[in-house]
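Submitted below is the structure of interest, expressed as structure tokens.
Every protein chain except one is present and positioned as in the full complex.
Labels A and B are assigned to the chains in the order they are written; within every chain, residues are numbered from 1.
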Amino acid sequence: MRRLRYFIGLIIIILIFGVIIFYPLPSLLEWQSVLLKRCFSILFFCALFCLWRIIKGPTPADRAVAIDILGILVLGFCAILGIPTGRDWYIDIGIAWALQSFISTLALAKYLEGRNFDE
Amino acid sequence: MKKSQIILFILALLIWTFLAWPPDPQHLIIGILVSGFVSFMTGDMFVKRPHLFKHISRYLWFLYYIPLFIWECIKANIDVAYRVVHPDLPINPGIVKVKTTLKSDTGLTFLANSITLTPGTMSVDIDEENGFLYIHWINVRDKDMQKATEIIVKVFEDILRRIFE
Partner (left out) sequence: MNETIGMFFIIVGLTFDFFGCLGLIRLPDVYNRLQASTKCVTLGTCSILLGLFLFKGFTAAGIKAILCILFIILTAPVSAHALARGAHKSGVKLWGKSVCDKYAEDKGVNS
């Protein structure tokens, strides 16, 4: 029963991605930029999974882990956005976001550890 | 200027040049001023042992360390992807204790980072005085300390000792 549910979920995920990526087939001249814009949906689903873990997570540690992973994913968003639009300053936003996310993760870990900041 | 401050100045100037990439005189002058100020203020907080930067063999061993690390990283990713996609979740987790002989801070940090990015292991805590590392292992093959040390730490320890000690 469990295995049946697993395979049904797998088939649904593969179908969704196939339809999103390949449905109106791009012409041969501009397949790179069109494919990049559609591959964006995969990162969107990843961010949705992280949000699900933030809402559902039974302990505070789960939520902290999901926030950390979301911070690295946003860097991937910025990196892909820079290619089809041709604007170079997206990667600057990515660098600033990565620094900010690292420091906030350290603060969250310190908060989980003992709830006092001076040690 | 002490020797460690000069090394920190060179590193900061290099990173500044990469951040403002097509190098032109305006950015270079501002970079020299700012990195000189930073290295003068922080002093020898970051570079504790500046005499280690002279040895050529350490750079060569570091060049050998990079491809080994990338190969282990790719193996780890394929391993984790297999475990996640498999319908029965073949995991067998636990926290084990291993022993290391590295002493310096930089060496211990690099060892913990390498352990975190290699197949199935993640470092949880470090006991610096006795040289113990507590490691969360996703598929425990042996609970004993000696055998776990041979499996996990031995891949990187010799090379890291040649680089950082």
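Everything below uses one rule, namely that contacts are C-beta pairs under 8 Å (C-beta built on N, C-alpha and C of every residue); 3 or more make two chains touch, one makes a residue touch a chain.
Source: prediction; values computed, not measured.
Of B:41, B:63 or B:89, which residue touches the hidden chain?
Among B:41, B:63 or B:89, only B:89 touches the chain that is not shown.
Among A:7, A:22 or A:102, which one touches the chain that has been omitted from the display?
Of all options in A:7, A:22 or A:102, contact with the hidden chain holds for A:102.
Residue-wise, where is subunit B in contact with the chain that is not depicted?
Against the left-out chain, subunit B lists 15, 18-22, 73-74, 76-77, 80-81, 83-85, 89, 91-97, 109, 112-113, 116-117, 120, 122-125, 134, 136, 138, 140, 143.
Provide the residue numbers of subunit A that touch the chain removed from this figure.
Residues 32, 35-36, 39, 42-43, 45-46, 49-50, 52-53, 59-62, 64-66, 68-69, 72-73, 75-76, 79-80, 82-83, 88, 91-92, 94-95, 98-99, 102, 105-106, 108-114 of subunit A touch the chain absent from view.
In the analysis below, only the chains that are shown with their structure count from here on.
Return the distance between the CA-based centres of subunit A and subunit B, expressed in whole Å.
A distance of 26 Å separates the two centres.
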